[in-house]
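Below is one structure, written out as structure tokens; comments come after it.
And then subunit A:
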Amino acid sequence: MMNLNPVLTIALPLILAFTKIMYRRIANLFLIVGSLINIFVVMFLKEGQYLMGGYRPPFGIILQVDTYALYSLLVLNVLFAALMLLVTKKAENLTSSSLIALAALNGLILTGDLFNLFVFLEIATIAALILVSSIKKYHQAFNYMVAGAIGSTFYLLGLGLLYKQYGTLNMARMHELMAASPSGSAVAVILIFIGLAVEIKLMPFSSWAAGVLKNADEWIGPMIGAIYGGVMMIVVGRLFTDIFVMDAKVRLMLSLLTLITLVGGEAAAFQSRKVREVLLYSGVAQAGLEALLILNGYPAIGFILVLSNMTAKYVMFLLAGYMAEEAGGDDFDRLTGVFRSNPVHGFAFTVAGLSLAGLPLFFGFIVKLNLLYNLMLSHSYWLPALILSASLVEGIYMLRMILGLWRLPEGHRGGLQVRILGSSHRRKYAVYTISMVLSLALILFGLAPDNALSIARRARGADTDGKPLVLITMKGGIGQ
Partner candidate 1 sequence: MIAYQSIGTALGMALFAWLMQTGLSGVDRKITARIQKRRGPVWYQNFRDVFKLLNKRSVTHGWIFDLGLLIALAGAIGTAMFMPMAGIIPLQGYDNFFMITYLAALGVFGRALSAGASGNPLAAIGVMRGLTQNIGYKLPYMVLVIVLINYYKTSSISGIAALQQVQGWSVLKMPLGVLVAFISLHGMLGKKPFDTYLAPSEVASGPMVEFGGKYLGLLNIAHEIAVFVEISLFVNLFLGGGATLAEFLLKYMAVYLLSSCLGAVMGRLRVEQVVRFYYKVPIGLTILQVLLFTLLYGGVS
Partner candidate 2 sequence: MMELLSLSLLFLGIYGLVTKHHILKMIVSLNVMETGLNLFITTLGYQEGQIAPILSSQFPSSALNFVDPLPQSLVLTSIVIGVGTTAVALAYAIKIFKDHGCLDLEKIEGRL
């Protein structure tokens, strides 16, 4: 078997991004080929540590390919490439930024160095800012930029404090040192968490997400709402599980923040009457839940929750973007019955929504089941009760929205004549295929989730406290 170096996943898009400038005409080709090659590279990655520039760790930059990174990369690159296939005229100017974004996101997942992470974070943010500018809501994008800049400042501040205390930037070394003497690092950890909280859309810091995603098109929605959010959460999962050591007090305070996000996000989504608003606020709430799990020692569950939400949100934002474009808006009333004339899209959207709401037959259910089960195993009943209440709210608004989109408007007999993608649309079949494949994947993993669960187990075998992970699988019931 081939054994490819993971740096390719970062370098290749970067090189393409800059060479593209010379070949404007075939920019799209660069984008598609580049992202497809990246999938190919990811498939042939071997787990291990890769040193950059020949320095032994903890010196120099290393790239770390473990199961966690590998499957995150796989999902990220597949989703990204799928989005690139859908690229339209509008996005052609964004080829370079897209490729840079891809490189930065891959780097975020792979890197084993905290400062390197900061660099990738900044590159990703700047790429995102350029991408976001394509929706022409500049003041919203400005809001994003300010929030992002404060966030990264806080991250770097925290990192500086940590460096002062421990004298290293290597993640593995940092973990060793921190585990040995954790005291005094709390302020830095809090600062880093807040820095990243801006990116993962935790609540008091996520106003930018509302501004951007409310107006997102079929391109920005999946990119910012699903891919960026997911990758940032994976980074949080890496940092707050593998590297930082927190005492119970910090954990509690940060969990409180995530809980507020969960409750507030669900309430805001419940109140919304527009498709993309519902999606974005529910995304905020989900981010709260994911962060909560990661912080409280359930990283494996958090991991599959991130991946499953990422996929579902991707499909939904994609279709919501097209719908809003065709119908000239995305209020429920305007879109009533839109799926009647677009049953395939409707099917994909429905599956993704039901999976997100955690209904059986879909992957989301398996995740939610294991999540609650693991919480209950540690004899905590209040947290599951709270999460279930949030799911109740989520299920109601999700179904209300989906049913509204299926229902024929009063007095209409033939169905609403909004074609999500007209027959003339260039990417019609690509959208069909991608949304169908992803939603069928959600069903497939819902019916046979055991592989996905065992990957999660391999990626995040034991919890932070060393508790073994117990999973309910379809095959064998309960198992460790």
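The criterion applied here is as follows: a residue touches a chain if its C-beta (ideal position, glycine included) is under 8 Å from a C-beta of that chain, and two chains touch if they have at least 3 such contacts; residues count from 1.
Selection rule: all candidates are chains of the complex that A comes from, given by their letters.
Since we're looking at a predicted model, the values are computed, not measured.
Participant: Thinking of the complex as a whole, which of 1 or 2 is in touch with subunit A?
Facilitator: Looking at which candidate touches subunit A, I get 2.
Participant: Show me the residue ranges of subunit A that touch candidate 2 in the complex, using the header's touch definition.
Facilitator: It is residues 115, 118-119, 122-123, 125-126, 129-130, 133, 136, 138-139, 141-142, 145-146, 149-150, 152-153, 156-157, 160, 163-164, 169 of subunit A that touch candidate 2.
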